[in-house]
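What you see is the complex with one protein chain gone and the rest in place.
Chain lettering (A and B) follows the sequence in which the chains are written, and residue indices restart at 1 in each chain.
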Amino acid sequence: MDKRSFDAIIVGGGGAGLMAALQLADSGFKVAVVSKVFPTRSHTVSAQGGITAALGNVSEDSWHWHMFDTVKGSDYLGDQDAIEFMCREAASLVYELEHMGLPFSRLENGKIYQRAFGGQSKNFGGEQAIRTCACADRTGHALLHTLYQRNLAARTQFFDEYFALDLVRDGEGYCVGLTTLNIENGEPLLMEARATLLATGGAGRVFSNTSNAMINTGDGLGMVLRADLPLEDMEFWQFHPTGIAGVGSLITEGARGEGGYLLNDRGERFMERYAPHALDLASRDVVSRAIATEIYEGRGCGEHKDHVLLKLDHLGEKIIAERLPGIRELSIRFAGVDPAQSPIPVAPTAHYMMGGIPTNLHGQVVVPARYGPEEPVPGLYAVGECACVSVHGANRLGGNSLLDLVVFGRAAGRHMVGYLRENPYPRKPGDENIQRSMRRLNRWEEARGGETVAGITRELRQLMQKYCGVYRSRKVLAEGLDRLNGLFGRMEAISLGDTSRVFNTARIEALELENLMLVARATLVSALAREESRGAHTREDFPARDDDHWLKHTLYSLEGDLLDYKPVRLKPLSVEAFKPKERSY
Amino acid sequence: MRKPITGTHSGTGWWLAQRVSALILFIAGTGLLLGFWFAAPFDFAAWQAAFRHTSLKLLVWLVVASLCLHAWIGLRDVLMDYMKPVALRLTANVLVLLVLALCMVWTTVIVWGSDG
Partner (left out) sequence: MKFRLYRFQPESNQPPCMQDVELDIDPAGKMLLDALLELKAKDDTLAFRRSCREGVCGSDAVNVNGRNVLACITPLADLKQPVEIRPLPGLPVIRDFVVDMEPFFRQYKSIKPWLINDDPEPERERLQSPEERAEIEGAYECILCGCCTTACPSFWWHPDRFVGPAGLLQAWRFIADSRDQATEERLDYLEDTYRLYRCRGIMNCVEACPKGLNPTESIGRIKTLLVRRKV
């Protein structure tokens, strides 16, 4: 097998990966970004509303208030040290992005434009804050392109259209690189590095109704599980309240931030009943549950009463054209509705994975080992949606995702620089790892039974939607897990019609399905065990939050579906802790 | 792929010349046409008399010169696009230039040469 060596390898070309790569390239290290798609096709590009930072350009603000909102939004499951770190760094990151060239929208005085988003408050739960920095409603696109451009300037090496297969570790557990597959010619390639960072993004494709791109198949999560490392808090999946009904594409929370609101079939602003104070700008889990309840109780709109309406036309043509041009385009194309004329049909859509690969605030992957629950795996890092720091806890606030990418992307990149200086010599990869990975790859060349990748993927996604949606219960989850086991059995009988080498996308989809199956398994097992309702995890049989038993992080390991738990880090870095309180908006 | 050879740091001049020559062709050409239309010198004497005016000589010469310049830039563009082998393109370029230069000389001879 061919081999390439670098100082550091970044797996994933989205916002988090590119931010980390930039730190390394700017520090003079030889860094490679491995991505299964050309970097600007990464899912960061779809982020619309903005990036949250307490700049105070529009209204008085402070990072400490932002921290409170994030802790509260997380339903107190977020680690408060990481949250303090993120909120403190936020402003400097936004300025850095601006200096890099990100074309933020501007206020009259020339400063960065900010808009209201859900769950944001002044003064620790007071009136609505205006905190999310935006580039129209294409902030993710602007951010991703800017970071890609900076990496071009810094001469980062890109391995576009290389699919990451498995982590490679040495005998002492150091991560020394990974195996990849060159999609264009079908040849495997061993990539060695002293430090490897996973920035492979989310896995929203386990649900049939999702806002996620088709590439969000949890590849990094699969790699970690196969390397006998655990995943954290996989039961927490955010359902975004306003996906275009029947399609799943997102209508940004910024639409409500600009003054839009939700209506049921009676034309009632139903959020008044669920969140009397914050109304339509309550936290996403709250709004999604409200919509699901309205639909469940028969107050949905349309022929099938399966959605509600998002009204924007009262904002007027000008505001919509200036601030929300992208969602207008999406709405006209996918819902056949011009939001400047009539309301958009919306329903909750699977959007974001709060859980992921457990890391500390330097982006180091941390696992329970000999001496404690959070020991770093040397040479292995993770950032972005695939990681769980955990700043989002049980529910992420809008605008905190792009922030998470760049804050921890930068922190991890900087930490890697130090790590590379302290570990100047490469280690020998374990042959066993490589052979196991090649066996897994070659398995797809042999024809088996009559199952197809497309067929099983469809069933998996429908299963997760049905048995692991907004509302959950023991009975439903257990049935889902049972069916998932059935699907695992049928995986063995998949055969590919395409066994060629050049750009064999059938094989890539098969490898992606393997990862999705593991993500689904981690999710169902973790969700079944957590007998409480917290943030986005809502159990009908355990409707209340239970801090006495469940104020802790889940750790799921593949071997024997083992569950372990670790405490939430309730102590911030410098300020006083926010004690868990009842959460209302 | 062979290394692309480019970076002449020119282009705006030619582009501008193409536009300016087109403008001259349009204005002066229309002027000439209109002039001949309304005050066409029908016999040879009148024709000769008209061409004794230096202004008309200059105008005609300018129109032909603009036409040649315009044609040169246009043909060079076409050759650049479709004639890939450099030696062939250079030869074609030289031929086009020669023909156009001959046209210019001929025009000059016609306009000024008849005086003698």
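By definition in this document, contacts are C-beta pairs under 8 Å (C-beta built on N, C-alpha and C of every residue); 3 or more make two chains touch, one makes a residue touch a chain.
All figures in this text were calculated on a predicted structure; none of them were measured in a lab.
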Touching the hidden chain in the complete assembly: which of A:V37, A:M67, A:A350 or A:L477 does that? A:V37
Residue, one of A:K72, A:R115, A:H141 or A:H362, that touches the chain absent here: A:H141
Going by the contact rule already stated, which one of A:A255, A:L496 or A:L558 would touch the omitted chain in the full complex? A:L496
Hidden partner interface residues of chain B, rising order: 1-2, 4-16, 77, 80-82
In the full complex, chain A touches the hidden chain through residues 37-38, 40-43, 45-46, 55, 94-96, 98-101, 103-112, 138, 141-142, 145-146, 149-150, 152-153, 184, 213-215, 246, 249, 326, 329-330, 333-334, 336, 452-455, 496-498, 500-506, 509
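By definition in this document, only the chains that are shown with their structure count from here on.
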How many angstrom lie between the CA centroids of chain A and chain B, rounded to a whole number? 65
